[in-house]
Each structure stands twice: as C-alpha cells, then as structure tokens.
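Following this message is one structure expressed as structure tokens.
In this view, the complex is presented without one of its protein chains, the others remaining in place.
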Amino acid sequence: MMKTDFRREPLHIAILAGLLILGFFLPDWMRFLLQTALAGGLVALGVALQMRAGLVNFGQGLYYVLGGYAVGMLAAKAGITDVFLLLIAAIAIATVAGVVLGLLLSRYREIFYAMLSLAVSMILYGLLVKAAWLGSTDGFNIPAVTYLGWTPDRTVRPDVYYITTAVLTVLACLATARYLTSGAGMLCEAVAENEIRLEYLGASSRKVAFIAIVVAAALSGLGGGLFAMSTGHVDPLMTNWTTSGGFVFVALLAGRGSTIAPVIGFFLLELVRTYALDFAPNAWQMILGSVMLAVILLLPNGLWSLTEWRRKA
Amino acid sequence: MHKTIIPLCLAGTLTATGAWAQDDTIQIGVPVFLSGPAAGAFGQPERNAAELLFDSINEGSVPAPYDSEGVNGRTIEATFSDEASDAVVEYRNLVDRNGAEVVIGYTSSANCKSVAPLAEELQTLTVFVDCGTPQIFEEVVTDPTYVFRTGLTATTDAVGAARYLVDTGVDLSRVAGINQNYAWGQDNWRDFTGSLEALETGSEIVSEQFPQVYVGQYGAEASALLTSSPTLIFSSFWGGDLEAFVLQAAPRGLFARSQVILTTGEALFPTIPDELPEGTIISARGPFSVFAPENELAEWFRTAYAERFGQEPTYPAWKMAQAVLGVKAAYEKAGEGADSTAAAEAMENLEFEAPSGTVRMSLGNGHQAAQSISYGTYVLEDGEPGVENVITYSAECINPPADQTAAEWIAAGFPGAECD
Amino acid sequence: MQKFTAIMLDGMSYAAWLFLVAVGLTLIYGVMRILNIAHGAFYAIGAYVCASALGVYYSLGLPGVFAFALMGVVALVAGLIVGLIVERGVLRNLYGRDEVLMVLVTYALFLILEDAVKLIWGVKSYFVYQPYAHFGFIEIGGLPYQVYDLLIVALAVVMGIALWFWLERSRMGRMTTAVVADREISAAMGINVKRVFATTFAIGTIFAVVGGVVTAPKIAVTPGIGVEVIILAFAVVVIGGLGSIPGAAIGAVFAGYARALSVHLAPEFELFAIYAVMAVVLAIRPHGLFARASGRKI
Partner (left out) sequence: MTDPILVTENLEKRFGGVVAASEISLSLYPGETVAVIGSNGAGKTTFVNMVTGYLKPSAGAIRFRGRDITGSTPRKTAQAGIRRSFQISQIFPQLTVLENVMMADIAAADGKGGLWGAALTKPRMDRGRAVLERFGLESHADTEVGTLPQGVKKQLDIAMAAIDDPALILLDEPTSGVSVDEKIEMMDRVIDPLKGGGATLLFIEHDMDIVTRFAERTVAFYEGRILADGPTDEVLVDKEVKRYVIGGVHA
C-alpha cells in the first residue's frame, strides 16, 4: 500500500486549517509554541518528503538556516522588512541551495546521503560561527516585519504573525500535496523501493530524488523564514546537526500518512518537550526519550497510524 | 502550584495553567543551564545561589539592607527552567504560562540577545545574570525599559586583562590565544588583541587557536602553543573546557614556559586547585569570590553558600546573588504594591548593595551595571587557593562611556577612561 | 621541524582516540545494522564510572600503578553491564525493524541515558587527573609530550589488533563475520544470530566505555561530553566505510591528521576540518574508503 492516501489529503489539510483556527483560542504561550512548531513542522515535512524516496537528510537544517538568515539579513542588514519579499527570498535562496546541492546529493542513498548532507550543513555551521559580522554563535536579531507598508503594532503583532504562519503553512501543505500527486512525487516511493526497476522503465531515479530534495529545500526555507519572523532572532544552531536530527525524528515519529502529520507531530513533540521541561527541568530529556521510545514500540508506523486505526475500527 | 497533566488533545480549550501571582507571592522565572556542558560551570552555582537567596529572602535572614522578609513582603516562588532549550519559546512559557512577574537568569549571550526584545514586548522585568556580549544595549535594545544586566560584559574582562599585563610588566612580545570557537571566545580574543594594540604593546600574535567548544581534547592545541613559543597565552575558556585545557597543558610545561592568563580562572578553585599552576594570572570576571570586598553581605553569602552546598561559591553564584538582590532592591525602592513595570522603572540607574560591593546601574541608559574588575596571580596558601598581586580597575577605567560601543571605544584607544 | 613532529604526534594521538571511540560504532553497525547514537552516552558513562571508581581508589591512598588495572576492570564491567541491559532491555525487541527507525530508538536511548547519568552523578564536574600525570612527559624533538597520550596510541593499536584477531580467529568471531556476510544464511546454518548480536553489542559498548575511561583523566567529566563524541565517531566511520574495522582505523587517521594539520597550520578551519574531509571523501568515494562492494545482482 502506498504510504499516503492522496484522496484524503484535501480533507486532512482542511482539518489542519480548522485546528489552526482553533489555535486562536489557545493561551498566548501555547499559540506561540504552535506558531514556531508550524515553522519547524514545514522542515520536518521536507524531511518526510525525502524519506519517501528513502533519503534521510541529517542536514536539513541547512535550508532552515538559509531561510532564516535570508529573512534576517535582508531585514536587519538591508532594511527590507516587507514580509512577502522576505519570505519569497527565504524560499528562493533555499531553493537555489537545494538545486545546487541536489545535483551532488541526488547520487547518494541511505546513510551516505544522510552523512554527506550532514557534512555540508555542518560546514555551513562552521562558516556561520566564523562570521563575526553575523554575530557568530550568538546570531542576530531581526526587526519586526511589515505588510505592504503596514507595520502591525505590538498589540496585534502576535495575531498577525500567527495568521501569516498558519495561512502559509496550509498553503505549503496544499502545494506539497499537489506535488505528491504528480508523477515526480509518486515516483519517490519507487525510488525507495526499487531503483533498478524504475530505471528500466525509463525513469530517472536521480531526477525524482533531485526534485524531492529541491521541494524539501523550498519548504524548509519557508520554515526557516517563518521561524525567523516569529522569534525575531536567528543563530547558527539552526543548522547544527542536533536541530536537523530533531526534524528527522519528528518526520519518523509522525509517520508518512499525510502532509499534515509532520506538522502536527512537531507541535505535539514541542508540547511534550515544554511540559517535560516544566514538570522536571532536570530530567526532561529522559521524559522526551521515553515518550519517543513508547511511540516507536506501540505505534510502529508513527503517530499517524492512530488515525488509520480509528478508521478501521 | 501549576501542575497539570499533559493535554494530548490537540486543540482543546486549554486554560492557562499558571496560577497568576497572588498578592502575597511573587513569581520569579529562573532560566539557567540545567543540562549540557554549561550546567556544571554555570547552571549549578547560579541555581544554588538563587535558591539560597530566595529562601533567605523569604525568611528575612539576609543581612541589611536586605533583612526584610520577602520582596515587599511578598514570598518568592521560583520556577527554574532549562536554558538549554529554545530560549524564546521557554521565555514566553515562563511569563505567559507560569505567570512569572520577573525573570532572572540567562548565561548564554545568544539567549540574551533573542530574549531581550521579547522581554520588552511582554513588558516583564528581566535581569540578565551573565551574557558576555556587549551588544545587548548597544544594538539589540538600545532604548531598554524592562531589560537589565547586573553583570559585566566580556569586554571588561579583556580590557582589564590587557591593562593588568601591561601594569605588571609581563613580557608581551609574543602573544598567543586559545579561545573557544564561538561568539564568546571570538569576542574575547578580538577585544583582548584590540586592547593590546590600544595600549601599544607592540605584541606579535604568534598563534590563534579556536578549538570547537566542548571538544575537550587539547593535545594538538597545546602542541601548537608550545611550538610557537609565546611569552603570553590568553584564554577565555570556561567550564569543562578550561579544566580539560589546564589538565592537559599544565603537565606538558605550557604554564611554565609561558605566562598564562585565564579570564575565568577563579572558577577552578573548587574543582582543580592543585592542578592550576601557581603564578597563572586569573580573574573572576568582576569583584567576586577572592576578589570580593570585605563586607557583611559577602561574608554572609560565602558562609551561607558553603554551609548549604559544601563548596565555596564561584563567580557565577556571586553574579546570580547580585541579580536577585538587585531585583529586591528595585521592588523595595518602587515601594509597596510595585509591579514589574514599577520595579523596572525603579531599577533604572539604581545603586544597590551586593556581596560584591555597590553596584551602579549606570551604563546602557541605566540598565547595565558598572563594576570594577580585578586580576591577580594564583597562589596556593597552605593548600588553599588564593590570589596575590591583585590590581583592581575601577568601572570608569574598563568600561566604555555611555555614548560609545565597546568596539569603537577599544579601537579609539580607550578615550575617556579614568584609571588611577 | 618541531612543528612537523608536533603534527605527526598530535595527529597520531587524536587518531588513536578517535579510533577507540569509533570502532565500536562501526562494529555494531557492521553486524547489527544499527547506527547507535547511544554510543555517545556509553562513552560518557565510561568517563563517569572511571572518575567515581578512581576517586574512591585514590581517596584510600592506594598505589597509583594499580589504578590502571582498575581502569581496565571498570571498563569491562561497566561496558558489559550497560551493553547487556540496553541490548536485552530494548534492542532485542526491535531487531529487524527499519534501519532509520533504529537510529531513532538509539537517539531516544541517548536522551534517557544522558539524564540518567545526570540523575546519578549530578551536573558537577568530576576529576581523576592522577593517571594522566602518573608517567609524566618525555621530550620528543624538543616537544614535551605526555606519556599517557602515547599509551593511548598503544592501547588503540592493541585493541584494534585484538578485535581483528577475535573476528578472524575465534569461533564466536567467525560466526560474527558470517552474520555480517549474510544474516539469513548464517541463521539457516544454525548460528545463533541473537547471541552474536548480544556479543557484538557488548563488545561495541565496551569499546565506547574504554574510550570514556581513558579520556576521563584528561578532562572534566561533565554533562554533555558524549554529544560531540557521537558526531565525531560518525564522521570517522563514514570516512572509513561503515561497518569496516580497518576503515575505522583509516578514517580515524584521516580525521586525526586533518585536525592536527588545521590546528597547526590553519586554526580557523579546525571547526569543520573533519566535516570537510568527510565531504571530500564521500564526494570521491560515495561509500567511504573501505566500503564493501555491494553491487546488486540483476
């Protein structure tokens, strides 16, 4: 069975949109957590896309940081604060990076893809750490963004940012769902399952992988841009392997049943993390690890399999 | 308290779980490192000091002028949070969810930078305990209302170090540095070499080592330093990295061949006092610990801390104590019934007493503390770690004037510095 | 000249350390197909256990020489216990699951063990510097060098050869090699694959613990020391070719000398020297230097 039931995707995304509207009724701190989780969730979605083609990217943070720094540098250093320009720039630069790296990386599979993408992201990390003018590891802060000349003031800014993030997340999920139903998206599973057969049918597994890498890069660039906008701060940690590892884990835990799975999964994981931090600031990693282990043991196909179980019942 | 069960429902109407401060309590959020490599060096002493101070304040057992119970009579309730997590998200959680009225903490400059604008936005009195970067009030929030820092910047350390070396006649002909490869280490080295230039020492930089932070293996760096035969080695290492460096470099004679200066050297006192070679120049990043003045508060803090935790407090503990007392002083100056905003107003340009002496919030538009810094050489007296040849530089000597950034001030050769 | 000596020694010393921390990872991957992130936690546990055991030992005022024997015992016992607990308790139930999922499992284990270490030992630093100073230093070409560091090189060589010998000569070792070559056929031939897995995991764990034990005297044993180790070990085994023991040795030498060269000649590149080597090696040889050819027959 294919891992994604495409006919249900519009429904899933509609559900996501509904949940995001309900987000307005969440307390401020949790809505903000949701907002940053959506940004991260897009990156996890990018990782999940590549996973469909059997590619595990342990360096997805590279595109995330590029998106974040694109927004940050344009806003803080070049004075361009229009949110639409900024986010387009974030997507564009990540996409370009995806194209360039994709040409190299689409040849690689399995652990070698994972480690080479990790190496590249860590080299970028090293460069950013060296860049004193970008604040080195401290990173730098980003001024508030504007909307076609309108600067939302302090009181409405959280709402406006949340709406921006939520709307773009939904749009990104729709675009991703559309990609997944295209030939290029469908063939990802074929790449993961049997490249020999694919090549002998006249399709290029490299091209399929390449497209997946580029789409994932674009999503992650958007995620990085939204994160930068939300938190008003970027630093090189965004491309550290620990960050990238987090995306991989969410993508795996969430399961591949839907484009919205990694997005929601990221939020749930963040929720567990923050409550664990609050309950047991000294042992939150242990709680997080145990929850992860429990999910793996009890739900071998990820959190999304819960929804399928309900459907069968 | 505010314990709730993790709500796994996605969009249920989650009520804010924080019990908003009742009148008789004051909620204080304390983000410090509870996990990771900074937990031992910073998080632990900071947390210890905070707990000691909170308990003592609640009991009213701190010496004058802090001998009243609580903060304006309100009992402190603290929520500790791990700084080794997303700072922005967790800051919001502390304030919005846990209802923190005041936040005291932060060691990492990256966290301070990202939290500072948010503190202004959420209008919550936030006191940074450490954070070396001078950028907080130079660039990040140039017109602060709610953000304060009661500790000195890393610039102070570097400038003080250079002045001390010049004043004590250390051979500065061949200078080498080993600093961690992140903003803290890079800034320290830049400010230190800049200060040497400003003081016209004519030093040749023979080796600049920037090992990755937390790597713990310094054999190659020690070799590189040995082979470049420096007369002076400057390091702003801290925590486990500092300890590992001393353990690995000292037996190979690095400290015997070159003069070494460690800006955070005081932190080694409770850990490896016997391994730190005598004669090493050290500081405590301010008038803390062995460099602290003799006053009742210092005496009380030292004794109470040692009694409770079985160890002398290191400088991060002193800095935390100072921050907590600063908040109490601000609230009490603002008067009965003061809230976060009133306390922040009162804290501006505040002068308050601390174990380290009088702290003046005279820099950064009245939001940044100005304090003196001391350097000295390390000695073991009857097996007890101590310092000699101490020189103390006044705040006016090693801090840039209000209208200049640290970098400009160093580059211009310390204009306006008033040194004795 | 002195610089050359220094580079040779530093590279060798760092390579030896890298080999010790990486070889267990490659062994476990080669046999079990598990990329074990918890390896870093095992390293940390080794360091903590060593610090505690030796701390007690020295506080009794016992002679310094036997401390080294104690380090060996501690490494074996701790490695065996931790390895078996993790293997029996968790991994055994998950054999045959997706490789990537197993990475996640070991990551979860890593998080749990990190906090377990913190709960047992707290966040303060532990020190056992006595063994490091025990043999003093010798001058090589005018450069003082710690004898202890040279002994680590010897230990790495000895343990590498011992591991190789075990794989080639012992019954269990040969069974392990057979499992690496073909798990199904080995099982069909009556080899107890589960036992091979348990043994392999224990040995791999012991190597990680040994890495931590021998490093403890050089460092402050603090929370988080295992994190950087994982990624370094990963880089080493990927450079060498995953699952290959000679590969781990070569990878360690590459990474060790890359770091030594950058420290001495271009310190500003130290941070990503190892990643650069990894990227270059993978760009030229996509499966690492010593990868087994696994051409799929059609």
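To keep things simple, chains are lettered A, B and C as they appear, and every chain counts its residues starting from 1.
Here, a contact is a pair of C-beta atoms (placed from the backbone, for glycine too) under 8 Å apart; a residue touches a chain by one contact, two chains touch by 3 or more.
Computed from a prediction, not measured in an experiment: that's the story for all the values here.
*Asks:* Which of these touches the unseen chain: A:Leu66, A:Ile211 or A:Ile260?
*Replies:* If we include the chain that is not displayed, A:Ile211 is the one touching it.
*Asks:* Which of these, A:Leu22, A:Ala131, A:Ile196 or A:Ala294, touches the one chain of the complex that we don't see?
*Replies:* In the complete complex, the chain left out is touched by residue A:Ile196.
*Asks:* Out of A:Gly23, A:Gly46, A:Gly185 or A:Pro281, which residue would touch the omitted chain in the full complex?
*Replies:* That would be A:Gly185, which touches the missing chain.
*Asks:* For the chain that got dropped from the picture, name the residues of chain A it touches.
*Replies:* 1-2, 6, 181-187, 189-190, 193-194, 196-204, 207-208, 211
Methods note: only the chains that are shown with their structure count from here on.
*Asks:* What chain lies farthest away from chain C once each centre is taken as the mean of the Cα atoms?
*Replies:* For chain C, the chain whose C-alpha mean is farthest off is B.
*Asks:* Round to the nearest whole Å and give the separation of the Cα centres of chain B and chain C.
*Replies:* A distance of 36 Å separates the two centres.
*Asks:* Which whole number of Å gives the spacing of the CA centres of chain A and chain C?
*Replies:* Roughly 32 Å separates the two chain centres.
*Asks:* Which chain B residues touch at least two other chains?
*Replies:* 34-35, 181
*Asks:* Out of chain C, which residues touch more than one other chain, so two or more?
*Replies:* Within chain C, residues 114-115, 118, 227, 268, 271 contact more than one other chain.
*Asks:* Quick check: in the complex, which residue numbers of chain A touch chain B?
*Replies:* It is residues 19, 22-23, 25-30, 32-33, 36, 129-130, 132, 135-141, 154, 157, 231-233, 235, 237, 264, 267-268, 270-275, 277-279, 281-282, 284-285 of chain A that touch chain B.
*Asks:* How about chain B: which of its residues touch chain C in the complex?
*Replies:* Residues 34-37, 39-41, 43-44, 181, 207-212, 214-217, 219-221, 223-224, 226-227, 239-240, 243-244, 247-248, 251-253, 271-272, 275 of chain B touch chain C in their complex.
*Asks:* Given the complex with chain A, which residues does chain C contribute to the contact?
*Replies:* So the residues of chain C in touch with chain A come to 35, 90, 93-94, 97, 99-101, 103-105, 107-112, 114-116, 118-119, 227, 231, 234-235, 238, 242, 268-269, 271-272, 275-276, 278-279, 282-283, 286-288, 296, 298.
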